[in-house]
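Structure first, then comments.
Let's turn to subunit A:
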Amino acid sequence: MTRFFKRLLSLAAGFACLLMLAVAPASAQTLDMVRERGFLICAATNALPGFAQQDSQGRWSGFDVDLCRGIAAAIFGDPEKIEFRALRGETRFASLQTGMVDVLTRNGPWTERRDTLYGAAYVGTAFFDGQAFLVPQSLGAVSAFELDDVSVCVIDGGEELERIQEFFFANQASYTEVPYEDVSDLAVAYQAGLCQAVSASGRQLQAIRRALPDPSAHRILPERISKELLGPVVREGDPQWFNIVRWTLFTLINAEEVGITQANVDSLLAARTPAVRRILGVEGDFGTPLGLAPSFMANVLRAVGNYGEMYDRHFGPQTGAALLRGQNALWTNGGQLYAPPVR
Partner candidate 1 sequence: MQKTLATIALAASLGLVATTAQAAILDDVKAKGYLQCGVTGGVAGFSAPDSNNVWTGLEVDFCRAMAAAIFNDADAVRYTSLTSQERFTALSAGEVDVLSRTTTWTMSRDTQLGISFVGTMYYDGQGFMVRKADGIESALDLSGAAICIESGTTTELNAADYFAANSMEFNTVVFVDQDEVVKAYEDGRCDVYTTDSSALAAERSKFANPADHIILPEIISKEPLGPVVRAGDTTWFNIARWTYFALLEAEELGVSSANVDEMLGSDNPAVKRLLGVEGDFGTPLGLTKDWAYQIVKLVGNYAESFERNVGPSTPIGLERGLNALWKDGGIQYAAPIR
Partner candidate 2 sequence: MSQVSETTVDRPVDTSHMQVSSTNVAIEVIGMHKWYSDFHVLRDINLKVMEGERIVIAGPSGSGKSTLIRCINRLEEHQEGQIIVNGTELTADLKRIDEVRREVGMVFQHFNLFPHLTILQNLTLAPIWVRGIPKAEAEETAMHYLERVKIPEQALKFPGQLSGGQQQRVAIARSLCMQPRIMLFDEPTSALDPEMVKEVLEVMISLAEDGMTMICVTHEMGFARQVANRVIFMDQGQIIEQNEPEAFFSNPQHERTKLFLSQILH
């Protein structure tokens, strides 16, 4: 029998070696940092109505801010544990890299250079944007393709001008350009009737429309003649943090797809559909691998609702922006929003 025990012992030793391999740490710098600090620092490029704006009490609101709240809810279960900043210029990447900021919720549009050169990583698209047209209802146009013989206010010098040229050339339509140096000038010029239409990115047009005395008298046409992707950006080299932000965003989209809203999130805990159960953390555990609570997705949705709700809250008809979902609709509704499944 002693021979047997010796054998057993040596086997156990060999096996222990194998098991030792199963225990290895994972790095999680940003998350730890945020946890230690107790709140999340988000930043957007600049304050822009609908995306990020401060009310009279200094409280930030907007789409970007909600996205940030969502991330905070994912981490802390509490959407208020954030600090929001509006940063200008290229310093935002420096701030991100130095750790002054944890996530940029709206950076400039996603481009190759930004993605590859700044030590930053785009996690995904939160907002599909592009150059669009704002016209008065009175013009009677419901589509950009109906525009003909119009004067268009546009920023000078950028690609916007070229795009308009291409667009109208391609449509065999005629137009008059009214170029300006600055975005704020466009609004003033349009309001003053110096042009019949404004062409700028959708996010700028919705800001212009809000500021108009009677927003409902104006319409942002659904077509986009360029493409711009806006989305959260994180530092390179921290996959965990990258994934936290990415999957917070995807949670919002997936929740809309399966019909989870801020209102029904708790009642759906008893749902039977596996896809819903997984998002709400009733089945499976998708949070722990990210260093989060298993129910983090439910927390996100409790805090800010799903993507559709967020969008309606900030760009819906009642906001004065009245920005159609367009590309930002779910893929099932003809839009571009698509998130990989939670499973």
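Assorted remarks:
Just so it is clear, a contact is a pair of C-beta atoms (placed from the backbone, for glycine too) under 8 Å apart; a residue touches a chain by one contact, two chains touch by 3 or more; residues count from 1.
In picking the candidates, the idea was that all candidates are chains of the complex that A comes from, given by their letters.
Bear in mind the structure is a predicted one, so any value in this text is a computation, not a measurement.
Candidate 1 is the one that touches subunit A in this complex, out of the options 1 or 2. Considering their complex, residues 109-113, 115-117, 121-122, 125, 128, 159, 162, 227-229, 236-237, 239, 243, 246-247, 250, 272-275, 284, 286, 289-290, 327, 331, 334-336, 338, 340-343 of subunit A touch candidate 1.
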